[in-house]
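All protein chains of the complex are present and in place, except for one that has been dropped.
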Amino acid sequence: MTEFFQHLVNGLSLGSVYALIALGYTMVYGVLQLINFAHAEVFMLGAFSGYYLASWLPPFSREPRFVVVLSLSMAICACIGVVIERFAYRPLRQSPRLNALITAMGVSMLIQAIGQLPFFMGPSPRFFPELLPNRTLLSAAGVSLTTLQAVTLGAAVLLMIGLHRLVFHTRFGAAMRAVSFDGRTAGLMGIDANRVIALTFMVGSALAAAAGILVGLSYPRIEPTMGVLLGLKAFVAAVLGGIGNIRGAMVGGTIIGLVEAMAVGYGSSSYRDAVAFGILILVLVFKPSGIFGKAVVEKV
Amino acid sequence: MNARVLESWAWILFGLLLVGLASALLPSASQSYPMYVAGLAGINVILAVSLHVVNGLTGQFSLGHAGFMAVGGYTAALFGTRIISEYKLMYISEPVSDTILFFFATLLGGAAAGLAGLLVGLPSLRLRGDYLAIVTLGFAEIIRVTIENVEVLGAATGLVGIPPLTNLFWIFFWALVTFLFAKRLQESTHGRALAAIREDEIAAEAMGIDTTGYKVRAFVASSFFAGVAGALLGYYLTILTPRDFTFLKSVEVVVMVVLGGMGSISGAILAAILLTILPEALRPLREHTGVDLRMVIYASLLLAMMLLRPRGILGRQEVWTLLRRRREEAEPEVAP
Partner (left out) sequence: MTCRQRRGSLDRGVGRSAIPRGAALLVLCAVLALGGCEKKSGARTAPGPGTGGGSSDAAEILFGEVASLTGPEATFGQSQSRGIALAVKEINEAGGVLGRPIRVITYDNQGKPTESAAAAHRLVVRDRVHVLLGEVASSRSLAMAPIAEEHQVPMITPASTNPRVTEGRKWVFRTCFIDPFQGRVMARFAREELGLRRVAVLRDVRNDYSVGLANFFVESFRELGGEVVSDQSYSAGDIDFRSQLTEIRARNPEAIYVPGYYTDVGLIARQVRELGMKVPLMGGDGWDSSKLYEIGGEALEGSFFSNHYSFENPDPVVQGFIARYREAYGEVPDALAALGYDAARLAADAIARVGSLERAAIRYALATTRDFRGVTGTITIDENHNPVKPAVVLEIRNRGATFAKTIEP
């Protein structure tokens, strides 16, 4: 039984990481119907900007320093996101969706390749500084939970609530939903679709930066290719939950995290990655638009 | 009607003759580096054209081509290490026996991949757009993870000791077969149904086209040729490893199809050749820059292409229609 609870804790904390990254995928998809493969790279850049900021900033008291690093990286990545959208995606707004997708992959490859060049980040992994102390928070009956696991979990929940409020209780959110529902009509109603999309990218990229820093804290090894595997899993989580749906990203991330933990615990660790994809396929075959996704009926 | 049939057979014979001549006259792949690269390009052409049938012609988005390639490659390779290396057909010399068995192995690889395509396609081709992409991606990943864990398949080290039987003739031969298949399909009733599905699935269904059936058949055919390409690759390198069948390989093939121009066979061929030669041609660049910029150049080129020419190199057109049009264009000026 101890193992079960430990697996539960492990699964939830890993799931919250997936969920954090999945939120960015799902937001962009909701508005543009674009799988933003570059999101994983913005996540990586978020971690690296945190790394560089932490080494440049003068040392002052711990918690405010963490907040400064976090908010600055979020701001930096928000800008990066807007730049990517402006120069790589906007010119392709009218082209077939596959082109935008290939462009997204191109951006992702380019950022990775440049990041690996020795005069940028270089390929070797780096140690992410300990911005927050990591202690064992809870160690009852053999189940252990660290502060950072708790922080990540809390941050994921808080960000999701914030995002939910942003989307459903603000004017910007209403505009976003309008663009997502029908871009042309929204435009006719006086909504500046380009602005909404740019803002969406800003928010999504800032979220990716936050995820990058939180991941860097709990798993202090960062490298230019760190986004690839995590990004893919997070994306799978977003699809599982129903891509375009914020709650779906959260639930999908948690499910993938839990499934992986349980697959190791009660199955075989060597097939763990296959199990996650297997679950995804099963869900999609029976519910083609994901758990929370609405089945869209195409009109002729 | 008869003349057309005759003409197309003439073309096929001509193609076969060309392939035979080319592989007889050109230096062999193992002795000449450009020919070695040409072999790799040929394998990529098979992959790109086969994916074209699903992505370009039918408009379905598959991200799992590497998986089918792996199924075909490993099936053929197992046959190679277990049968071809050990046994020989009776009454004929060893090289002839090897060649016959090798041809059978590529067919076997194709069949295995086709079967995998059927198993994946049947449940998942109801899905549309990105969801189909994710399911195919998922299947490819499951196949890769399985290979990594199965000792008989060589696990992470790879399946070694595959007899080196792939030569330029077989690569060109299969590239030609794939090309002819795709071209004939595109121009057939079947192909028009697939194009109708690409343009508007609902309208196609309303016209009485069994969309799922057509999609599954296209998918199976595409997987078959991907499997053949995998088989050829295994016998070319003499080793197959899971590292060659990652998500990135699938992406590479999709990039070839999109870069060539969605819906254009010649575009896919052109892009496949270009994208194989380019990274090889850029190798010496490292001597001057000190760092390897090939990935940076590849990605930048891809971005530039997509932004400046979103339709791809050829758009939806084919080289031969373009040439024919040129000819027609030139004629009236002479006539009056």
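Every chain is named by a letter (A and B) in the order it is written, and numbering of its residues begins at 1.
By definition in this document, contacts are C-beta pairs under 8 Å (C-beta built on N, C-alpha and C of every residue); 3 or more make two chains touch, one makes a residue touch a chain.
Just so you know, these numbers come straight off a predicted model, no measurement behind them.
*Asks:* Please identify, in ascending order, the residues of subunit B that touch the omitted chain?
*Replies:* 30-34, 36-38, 40, 148-149, 155-158, 160, 164, 233, 237-239, 241-244, 270, 273-274, 277-281, 283, 286-287, 291-292, 294-295, 309, 313-315, 317, 319, 322, 325-326, 328-329, 332
*Asks:* Using the touch rule from the top, list residues of subunit A that touch the missing partner.
*Replies:* 2-3, 6-7, 10-11, 13-14, 17, 113, 116, 118, 122-127, 134, 136, 139, 142, 144, 146, 215, 219-221, 223, 225-226, 228-230, 260-261, 263-265, 268-270, 272-273
Simple rule for what comes next: only the chains that are shown with their structure count from here on.
*Asks:* Please tell me the distance, in whole Å, between the geometric centres of subunit A and subunit B computed from their C-alpha atoms.
*Replies:* About 34 Å, centre to centre.
*Asks:* Quick one: in the complex, what on subunit B touches subunit A?
*Replies:* Residues 55, 61, 123-124, 126-131, 133-135, 137-139, 141-142, 145-146, 148-149, 201-203, 206, 247, 251, 254-255, 258-259, 262, 291, 293, 295-296, 298-300, 302-303, 306-307, 310 of subunit B touch subunit A in their complex.
*Asks:* In the complex, go through subunit A and note every residue touching subunit B.
*Replies:* Going through subunit A, the ones touching subunit B are 33, 35, 88, 91-92, 95-99, 102-103, 105-107, 109-110, 112-114, 116-119, 232, 235-236, 239, 243, 270-271, 273-274, 277-278, 280-281, 284-285, 288-290, 298, 300.
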